[in-house]
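The complex appears here minus one protein chain, its other protein chains still in place.
Chain nomenclature is as follows: A, B and C, assigned in order of appearance, with residue numbering initiated at 1 for each chain independently.
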Amino acid sequence: MDFKQILESSYREILRRYIEESSEAALYQGQMFSRKSIKQQISPEEIISIHCKVLKDLYPDIREEILASFDFLIEFMMNYGLAYQEHQSLRDKQFEIKSEIEIAASIQENLLETPIPKLEEVDIGALSIPAKKINGDFYRFVEDGKSISIAIADVIGKGIPAALCMSMIKYAMDNLPKCRNNPNDVLTNLNRVVESNLDSSMFITMFYGIYDFNKHSFTYAAAGHEQGFYYHASSQSFEDLETRGMVLGVEPNITYEQYEKKVKPGDMIVLLSDGVTESRTENGFIERSVITDIIQSTMHLSAQEMVENIYRQIERLQNFEIRDDFTLIIIKRV
Amino acid sequence: MDFKQILESSYREILRRYIEESSEAALYQGQMFSRKSIKQQISPEEIISIHCKVLKDLYPDIREEILASFDFLIEFMMNYGLAYQEHQSLRDKQFEIKSEIEIAASIQENLLETPIPKLEEVDIGALSIPAKKINGDFYRFVEDGKSISIAIADVIGKGIPAALCMSMIKYAMDNLPKCRNNPNDVLTNLNRVVESNLDSSMFITMFYGIYDFNKHSFTYAAAGHEQGFYYHASSQSFEDLETRGMVLGVEPNITYEQYEKKVKPGDMIVLLSDGVTESRTENGFIERSVITDIIQSTMHLSAQEMVENIYRQIERLQNFEIRDDFTLIIIKRV
Amino acid sequence: MENQSSVKILSEWDIVAARQLGRNIAKELGFGTVDQARITTAISELARNIYLYAGQGEIQFEPVNEFEKRGLKVTAVDHGPGIQDIRRAMEDGFSTSGGLGAGLPGVKRLMDEFDLITSLGEGTTIQVVKWLRDRRFG
Partner (left out) sequence: MENQSSVKILSEWDIVAARQLGRNIAKELGFGTVDQARITTAISELARNIYLYAGQGEIQFEPVNEFEKRGLKVTAVDHGPGIQDIRRAMEDGFSTSGGLGAGLPGVKRLMDEFDLITSLGEGTTIQVVKWLRDRRFG
């Protein structure tokens, strides 16, 4: 016996029961049963047709006009039935694309994976959480014994297009000419790569800094990137890491300003993407002072515990809906 | 007046007309109208409720049991209504992803764009057509005055993950150390890059060749890539470009064999991806001899006209359904 | 062919005429109510496409037998501009929810067999078949 026969006889029984008892139990039974008919891909117009047939059986004296009205209802439901079948097929495609995106995300993770350096001179924590599956933020550490360079970037745009850009930037960075000593030269160089390789609608913001262990100096430059914070241990106060510089990819020949900070024991550098500061709550954007308050509340922790704790606090503030990729790096001079 | 009121009164009119005339015109009118109600996101259970209401108006003496049966039908339809609303939301997401993929495809095109060299010594044609929006095949020409190097590659896998790999390979190729004179060294080098950067489920097949204008020699090596053809003008016959070599990305240290051909005037090198040879028709795969027959049929054309004409012939053979990315390069010694 | 009958599509009224003839034939052949409605909806779509995009054309009906199967073949013929992008015309998600109707994917779903031949500037022929089911149902 195929499902349609079961459907028809069960429908008749449950409907008959409902009409006799007008009980909630019969309605519940009907609704449970309708799940099965959806699973078996029975269209709504078929349900109407069965309903009509059952009424005719139960009430042989039913008026012809009432029966005729069901022919009309079936006709009317036909387009609903089609929309519903389309739904099934869209769903299948959706799952296919979803799994493609998951594969892409894992490739990207592999590609961009950068270990967080463990050093004696500085305590480093870093965390990057994508808003969707694929991350459009990016960070990278390169250590060479006497200094560590830190890049943090954000592609304008999210998802798949951003992933493509990121993997490009990663290769560009891995193959920089020997100009690693000056953050502003690095940005000038990357700007040329981005400008010549990406179409004009794609931009990347980037912060690039080098921490020198001997001099305990931090030199940096930025291309339109969200400002970080500098924490002075002496005054227990935060200062914005002010920078000027055009985003990467707009014009081919751009020079960047370079800045320097002398880092004292206990001082802290906080780098972030705008996904951190532009966290939106029901009451609008979070103030930067809220971020520094949150940072301050975690100061007793290690750098890695700090970034994780800060993320959880901000996630909760946003009601667990992350709208932009979130990247946060903390560098503490021990 | 909101749409639901219009819906109710129109439904009543059309249904009344149908019951009076039992005409096809009324049914047609009903179906046209149902499109509007779908557009206005009216759920199927609401249609049933309106149907019941209209019947009650038209036939005040209708049996209570019949009316009660509609309550049951509404309850039954509820899950259909939800599936249908879910459809709307899936559709919206689908469009979002679709536009992301289109942006990614155009970024990739930009990124991989490689002009086809125009030279006196050889006539070159090249064509690459993705099966879906994003291409997992890739080709690249680099010319340096005395020789031209040609790469053709195919990522195992299609779509977004393939696109990510391709952009990686592109950067790796642009930044090869100075070993361009030997195709086998190039592959050894790229193999190391792929192996260390991609997760173990991603592989790339590649053919790399260098055409020397002075010596008119073609040296080449391949990493698990589909065999090309060599056409001897003297004997008017095709020979397989046999190669051996492991696909890129399996093991870190691999060496490749290198081959060489002396190219005589009128000779022709045909490079392709398996999307060309594994074209599937209703009767199974196309034989390689079918491909050479097609190539022969276009021999009077320029190299670029040839690849385009060959594509159209194979597309037709496949009933316009391209299942794999299609890439074809032809190099003819003038 | 003696068993063939057809309706010329010149105005919107002819869509109704095509539906009516199709429904009558379907009923005679023994199709149930729901299948009648499906066939009629498919005819509606095909005829509307002709009316909207080709200006004029014809819907032909022909009962078919194949081994033990019996069914109804509906053919829509026009000499309009043809379909530019078949892949796209057969893609889901554009027509239904925008209220544009079933579209070609809808016609394909409503019927059991679907065949399309089109060439630019020369027109389009769409042939669909619905088979009778063993049991009369729906």
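Note that in this section a contact is a pair of C-beta atoms (placed from the backbone, for glycine too) under 8 Å apart; a residue touches a chain by one contact, two chains touch by 3 or more.
Not measured: the values here are computed from a predicted model.
Chemist: Considering all chains of the complex, which shown ones does the missing chain contact?
Modeler: A, B
Chemist: Which is it among B:Ile6, B:Met32, B:Leu58 or B:Leu90 that touches the chain not included here?
Modeler: B:Leu90
Chemist: Just one of A:Lys53, A:His87, A:Lys170 or A:His225 touches the chain that is missing; which is it?
Modeler: Reading the full complex, the residue touching the unseen chain is A:His87.
Chemist: With the missing chain put back, one of A:Ile14, A:Leu27 or A:Ala223 would touch it. Which one?
Modeler: The missing chain is touched by A:Leu27.
Chemist: Mind listing the chain A residues that contact the chain we can't see here?
Modeler: Missing-chain contacts on chain A: residues 24-25, 27-28, 31, 35-36, 38-39, 87-88, 91, 94-95, 320.
Chemist: Can you name the residues of chain B that touch the chain not displayed here?
Modeler: 4, 8, 45-46, 49-50, 52, 71, 74-75, 78-79, 82-83, 85-86, 89-90, 93
Here, only the chains that are shown with their structure count from here on.
Chemist: Closest chain to the protein's overall Cα mean, using per-chain Cα means, please.
Modeler: Minimum centroid-to-centroid distance belongs to B.
Chemist: What is the distance in Å between the mean C-alpha positions of chain B and chain C?
Modeler: 30
Chemist: Would you kindly tell me how far, in whole Å, the mean C-alpha position of chain B lies from that of chain A?
Modeler: Inter-chain centre distance comes to 26 Å.
Chemist: Could you please state the distance in Å, as a whole number, between where the Cα atoms of chain A are centred and where those of chain C are centred?
Modeler: It comes to 45 Å between the two C-alpha centres.
Chemist: Among the residues of chain B, which ones contact at least 2 other chains?
Modeler: Counting only residues that touch two or more other chains, chain B contributes 27, 31, 35, 38, 87, 91, 94.
Chemist: Which positions in chain C touch two or more other chains at once?
Modeler: Residues 40-41, 93, 96-97, 101.
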